[in-house]
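Before we start, here is the structure in question, set down as structure tokens.
Showing just some of the chains, left in place.
Every chain is named by a letter (A, B and C) in the order it is written, and numbering of its residues begins at 1.
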Amino acid sequence: MTADSAPQPLPAGRARQLAAEFGLTPEEYGRVLAILGRVPSLTELGVFSVMWSEHCSYKSSKVWLRELPTRAPWVIQGPGENAGVIAIGDGLAAVFKMESHNHPSFIEPYQGAATGVGGILRDVFTMGARPVANLNALRFGDPKLPLTRRILDGVVRGIGGYGNCVGVPTVGGEVNFHPAYNGNPLVNAMTVGIARADRIFTARATGVGNPVVYVGSRTGRDGIHGATMASAEFSADAEEKRPTVQIGDPFTEKLLIEACLELMATDAIVAIQDMGAAGLTSSSVEMAGKGGMGIELDLDAVPQREEGMSAYEMMLSESQERMLMILKPGREAEAEAIFRKWELDFAVIGRLTDTGRIVIRHKGAVEADIPLAPLESEAPLYRRPTAETPKPPPLDPASVPDPVGIEEALRRLVGSPDLCSRRWIWDQYDSTVGGQTVRRPGAADAAIVRIEGHRRALALTTDCTPRYCAADPEEGGKQAVAEAWRNITATGATPLAITDNMNFGNPEKPEIMGQFAGCIRGMAAACRALDFPVVSGNVSLYNETEGRAILPTPAIGGVGVIEDAARAIGLALVPGCELVLVGATRGHLGQSLWLREIAGREEGAPPPVDLAAERRNGDFVRARILAGGVRACHDVSDGGLLVAIAEMALAGDVGATLEPPPAGIPAHAFWFGEDQGRYVLAVEDGAALLAAAAAAGVPAARIGRAGAPGGALVLPGGRSISLAGLREAHEGFLPALMEGR
Amino acid sequence: MRAPAGSDGLPARPGARHLSPAPGSKEASLNAAIIVFPGTNRERDMAIALERAAGRPPALLFHRETELPRGTDLVVLAGGFSYGDYLRCGAIAAHSPIMRAVREFAARGGHVLGVCNGFQILCEAQMLPGALLRNASLRFLSMDCHLRVERAGTPFTGRWQQGAVFRSVMAHGDGNYFADAATLDRLEGEGLVAFRYCDARGEATAEANLNGSARNIAGILSPNLRVLGLMPHPENYVDPLLGGTDGLPLFESLVDALAAAPA
Amino acid sequence: MIRARVTVMPKAGVLDPQGKAIGHALANLGFAGVGEVRAGKVIELELAESDPAKAKAQAEEMARRLLANLVIESYRVEIA
């Protein structure tokens, strides 16, 4: 390129003002000037502001994320690519990631959630994997508010609307309610795909002269500055940000999946990357940057949906269902034929160069010319000040008397917002398409999805207990990872790796950054102790409305594998079995749902996670499941032991008779305490299990016996609670809330 | 049973490539062809069920084709969201090139099975009467249902007794069967209602009629009994590991019928 | 260039769950005096045609062949 075609700089004052509007600090803007050696053009300023936004640069979180363990012998690709990749046997790999669409889902719940699903699907199939399962981790505000219902309704319709249409089963997730999410719901979507382990595609662009190819939908003025919006705190005038909403087209996504996988079966692709946040900008910058290349784009060639779009608008558009790829030379026609067959747009829009610069041309003018290395190496990176959350004192169970009795507490708990059945939600998600879903939502602690043509299956879950994280970020971080590990273990599968979605408030506040750092510390400790590395993830900060932050929410998506899907077990109780509790019970009521829902208090330390015991107990349980003789298993988490037993009984429609609690623990603390590392097993031979536990040094106790179909839970002392009544409370809450039924 | 491996090492994905039709060997019992429209997404489920019953994989045919493979004796329109379900479910697919061939095939007495989106397409193509409206709840319904066999002894229901009750999966947003009263009376009078939604005991109650269909109708037949459309997915219950084999008789019935009397 | 508008409504006698649900929702929002509510579709087309009568005929054929399902819907064509 020649000197006479340098980009047209903005007037200096205007550039400084716009930089601030786009979210660059004065110091960051100073770096832009230093890198370019001049004032940027509008397009250049747009590129810097989105690449250096929190969403794309991870500038506040990166230093902490580095503390997470990311390696294991089975990890093929850790964080840094579009999704993580692990080997799962038979020469196959699981490719997965979780991503947030929190802000868009607040502004327009249906489209926000739908495009969230679309985006995470692209992250997975861009690596060469066929998506085989979706999960969703949702957090909403106070269920009594009409706004909460409206958001919940739109989000669930949006997730279903997109996932059902693309034909990827939605097999699991989680839902919490808390007023802290009133103005900031969380929508975290996870996709898991399957690829051949030796056929993984990455975004590393190589080969000077190789064509840069655009495929998928046309570019419109959708969501310009969505990436910076996702990095900005909400104010009451959020309405004004509405034009940044994007519309999803799952039909086009389905065609894009098929077309990409068809092309990937050839060897024509050098590198590929979806256009997510900051669309064409981040995909082109990242691909060229990763390969140490330069890149030239000719925006006149970009397929456009609207007329008169500027270079700035095209580079920042977040139109959905688009991909960018680098092809081997001479393979354009072959690739184009495939995309045309699927009725998708296809255009060569540029070439790789050896200049190390991104050069953007539009209508004969150079609109941007930026050196790529400093764009990345000079990107802001902050070690923001942290303030530790003060450790709450442990709560003495004896200090909280039981106001209502065991029976009434159980009835209320199973019908409470955080413990009621999620059936109303999963009934709107196609969980069976693909014909491989062995355990659907509600049937097991982790969903089980078989790999077509194999006996092997994946075990999938999402978990996080935000109230624990708020009380003690480090214990909460540990617990989130441990619960995901436990959920997979409870099916008989081996937990292999996680993806995470770190949802927090404003990182410029030391107490928020302290929560972040604490959660990371806890997660890292748990990942190490459980051999459960992090292979991908996403950070969503500034989840605040008018200065009030959400609960710290590090959502964990766990993936495990079981060699023979037929050996995976569920949580439904089976008549005639003995019930054995594995793990130690101390009656920990601090931060429990019993404390919140029954005693009306949110206080105390959350239950500590003893990682050595967690590992020992879980490895023992998994071995027993695989050895046979365990008919059902459920981990003990929210709501404690009696809620876990009730969930098993309801799932199997089988009653149970329970034995008295040990002396020394108040009854309500025994039945509703949330001590960690515990499982309820329904086994054919209780004595054999207890003997094996004793030999392994694992605490275990017989706690009851399963009864007859359709029966009741019989408490020690003879009082019995009919399953029909419990079911009404458990199943009734969401339909009543959402349909007035 | 294993689907043929594709070049990506995973089972072949129909729709991604155009598989060659199964060879028309004499002892072969079923030459099925599944039509893949853009947005069809249950073709794998269907292929697995057909292969389980027939012992051989079906052919997969892209919507742009204008002819069926030689020797085809069953055409299947599978579930999904053809053309995104935009405009009306099945409306755009009903006008695609391959449908002319399907219509001619049916007119010659060929067997056609349409499930879910396939049923919607058959109605939109006027190969079956009536239409499928939005579910009465206006929500997508993904859950188990029970079906009662209203017409045994057809090529699709030969393995069931009249009145038999079986479980199926349903997964649709627009499954609310509608036809005017005269059409419904005719369907009933001629015994062309194949399946009705019912409860576990076989009662066709209002509560069991989750999508609001007229007279609990879940599936209907053409007058020659060779075209069947139904909303639920029998193909998702053909494996004990995946919830049971309640749907298998439908496919086994087809194998029986087409082995006995080729079209 | 002529703009045509095709309005497609559920036929009388055909169940209209959407219309019913909208009616309920309006009542719940406090709107009084809302009688029957019917929900339909509208498709706006740009036609490369200069004769309004021809454009209308063309849009009507589109409605008959694709845009409306005459089993359950009726249509109306307007030319802008």
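Convention: a contact is a pair of C-beta atoms (placed from the backbone, for glycine too) under 8 Å apart; a residue touches a chain by one contact, two chains touch by 3 or more.
Just so you know, these numbers come straight off a predicted model, no measurement behind them.
Look past the single copies shown: the full structure has A x1, B x1, C x2.
Here is the rule we use: only the chains that are shown with their structure count from here on.
Centre-to-centre separation of chain B and chain C, using mean CA positions: 30 Å. Averaged C-alpha coordinates give centres for chain A and chain C that are 41 Å from one another. In whole angstrom, the spacing between the mean C-alpha positions of chain A and chain B is 35. Along chain A, no residue makes contact with two or more other chains. Interface residues of chain B, counted against chain C in their complex, comprise 87-88, 91-92, 95, 123-124, 129-131, 133-138, 176, 178-180, 212. Against chain B, in their complex, chain C makes its touches with residues 13-15, 17-18, 21, 41, 65-67, 69, 71-72.
Across the complex, chain B meets chain A through its residues 2-3, 5-11, 13, 15-17, 38-39, 41-42, 44-45, 48-49, 64, 79-81, 83-86, 139-143, 169, 171, 173, 233, 235-236, 239, 241-242.
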